[in-house]
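Every protein chain except one is present and positioned as in the full complex.
Chain lettering (A and B) follows the sequence in which the chains are written, and residue indices restart at 1 in each chain.
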Amino acid sequence: MNSFLRKNFIVIIAFAVMAAFLIAAAQGMEKKDFVITLLRGLAVGSITFLVASGFSLIFGLLDVLNLAHGTLFMIGAYIGWTVVVRPDTFVDLLTPLALIASGFALGDVYPLLASRIRLGSSMRRILPWALILVSLLIFWRILPRYPIAIWDVENYGQSPVTFAFMADSGTRLPVLPAAFTEVTMSSALIGLLLASIVIAFGISLFDTSPRTVKLTWKNFIWFAVALIVAIVGVVFNNAMTDYLFGLNSNWLFFVAVVVATLSGVVLGGLMEATLIRPLYSRPIYQLMLTLGMSAIGIEMVRAIWGRPEFVMSKPEFFNGGGEACPATNFADWWANHCSTILFLDGRVRVYNEIFIPLVGLVVLVSIWILLQRTRLGMIIRAGVQDREMVEALGINIRRVFTMVFALGVGLAALGGVLAAPSSGLSNAMGESLFLNALIALAIGGLTNYPGAALGSVIVGMIQQFIIKYGQIGIPIPFTDIVFKPTPPLVPASTVMLMVIILLILPNGLLGKKE
Amino acid sequence: MEYILDVQNIQTFIGQYHILQGVNVRVPKGSIVALLGRNGAGKTTTLKSIIGLTAPREGKVIFNGQEVNGMRSFDISSMGIGFVPEHRAIFRDLSVEENLKIAERKKGDYLRKKDFIFELFPDLKRLISLPGTSLSGGQQQMLAIARALVPDNQLLLIDEPSEGLAPVIIESMMAAIRELAKESTVVLVEQNFLVASKLAEYYVIIEEGRSVQDGNMKDLVADKAAIHRYLGAA
Partner (left out) sequence: MKKFFSANRGSLFTLLVLILMPFIVGLFDGASPATVFVNGSGQAKFIEGLAIEIFILAVYAISFDLIFGITGLLSFGHSMFFAVGAYLTGIAIKSFGYSLLPTLGLIFVGAVVQALLFALVLPRVKGITFALVTLGLGSVFHILVMSSEMGKYTGSDVGLQGVIVPDFISPANERLRFYFVMLVVMILVYLIYQRFVNSPTGRVCVAIRENEGRARMLGYNTFYFKLAALTLSSLTAALAGFFHTLYQPIVSPNVAGMGFTVTALLIILIGGVGTLNGAFVGAVMYRLLDYGLRRYIGESASFINGAIYVLFVLFIPYGIVGTWRLRSFEIKQGWERLLKLFGQ
């Protein structure tokens, strides 16, 4: 016990100082303000945590500082918003995406195919490029003509009030079903499938290292899944669109969350496998690459969704109103699905301040279980320490890398889509949140999972308390001046806290010494 | 004679440095082979080149009649090679049990081999739930070897098993290695010539990245001149 105290002396002092600040902060405001600010801090902390935890998992295992994480958070939000606002586009995109992916699902088949083909060395060098070129040509022919419901995003960039009104009254902007006019359906589908197989074959030819592959039905299962998704997407296009439009906003929101998270997972997996993987021997370039990716990501969002800011409506479940609202007891809330409840005299918004922290908690616990109780978690924990040894045990750590990167990005995308109804969508939402997450991690310890949670909560709390004090002001003792922190002080204060903590504890509060 | 492992003239680079400049190792099935040589001669790199952690640029590594050089190390390892690295590289953040479980290649390997392992290293059974950090040097070494026993390996590559251990513990370690050599083939890197000469049947001497001499361990023990020349005063 004594040695524990001595070893963690500075950490304990840091906690004591922060607790003292919290108590001091509580003295200066009324109870209801305090409760609400605390909950808001928790909400901001939870969103920050979703981004920070993925980031820290990736950094811990792969040693990659993914500076594009904030951008991926934003992309998650935009994808979720698109599904909620226009499910038809999402349904239209399903088929081409599944077809493009199908070729890559056959990954294990290509080495066998390649070993059957006998070619001269010069042909062998040209062949992959030729295949890639051919398939790119096909993509270039078909993709621009493939019918996808396009709509003017500007229509949705209206004030929250207008949009909420339109959504509430059930009117959406007119939907024109897209149909195959410029290419025939069969040629488009077969063309995409062929192009995908050809490009995947071409890319697989670059890898000439010997491999032993035994073909079983397992090698084809993903291919079959992709094909089925594509066919279902095209045959039941209208039915699915109608079904999604007919869904109530709870289920639609759920679909959006799932789609956004999955898109994040796929994006992350792709990013690791194609861009990050060649650079493991040059870490500093990985850093620069992710930096570039973050800029590209923002530009892509601007190109697709434009610059206007959007609002995503909350699901009905958290958005009710009525006589009994704000609810004072659980029964009232359940009956009316009130958007706010009265808790210790404060009006608490259910979605922002209760639902989001709950999701944060669920994620915290499930990732913890994943890390501590599953084989994957075991491999991750072992890989953080010694990747080479894990590989020497016969474990394909590359695949684990891809999975962890995908998981991390998926968490960021989940954070994005959850944050969208409470904070709205803008091109800048990623950057500010990413700065928060970075600060949270630096405070908690870069690779420490509980540290990510602790740091996120601290950052959220401090920001919310400063915002609150910006409204009520801090009377400075022995004078009658009331100091009101201004908005710029919010990020500045957390940044300063990070700098101070890093100077005292270079590994953060919970990080281990190197 | 049937060779389970045949390393033919491998050349390995680490960065700019040409570490292995032609190493030949032949390992008869069911034997214990010791790689001998001075510090920095390239013994550890030879083991790592076999398992693919430092892939050889030229030459061949043939395991069970199949060429494995150029394959990814997890593929090589999955064919039935266990690797026990130097400095007892166990996973500190994992418990003893997890350290064993992570080495499973098929589900249930650990349960199947548990009794055999704990018979060989009774100490580990006691420590099963402790984290790797709290083990002593000897216990860590035992765990590292035990980890290589969990899957069905036909060949074990063991790097410096006696390094930094007390003489008593070295004795029990040697007994354990002899025991497990009954089931599989062992390639051993050993600085301590006494330990190596007691364990191994065959030897290969590596000098400045080249294998310079090999043969029967009995002959080497008698050949004082060679011992002096290649291994210093032993």
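Just so it is clear, a contact is a pair of C-beta atoms (placed from the backbone, for glycine too) under 8 Å apart; a residue touches a chain by one contact, two chains touch by 3 or more.
Bear in mind the structure is a predicted one, so any value in this text is a computation, not a measurement.
Here the missing chain is touched by one residue of A:5, A:23 or A:284, and it is A:284. Touching the missing chain, out of A:97, A:194 or A:300, is residue A:300. By the touch criterion stated above, the residues of subunit A touching the omitted chain are 63, 65, 275, 278-279, 281-285, 287-289, 291-293, 295-296, 299-300, 302-303, 435, 438-439, 442, 446, 486, 488-489, 491-492, 495-496, 498-499, 502-503, 506-507.
What we mean here is this: only the chains that are shown with their structure count from here on.
If each chain is reduced to the centroid of its CA atoms, subunit A and subunit B end up 44 Å from each other.
For subunit A in complex with subunit B, the touching residues are 209-212, 375, 378-379, 381-382, 384-386, 388-398.
Subunit B makes touch with subunit A in their complex at residues 51, 53, 67, 70-75, 77-78, 83, 85, 89, 91-94, 98, 101-105, 147, 151.
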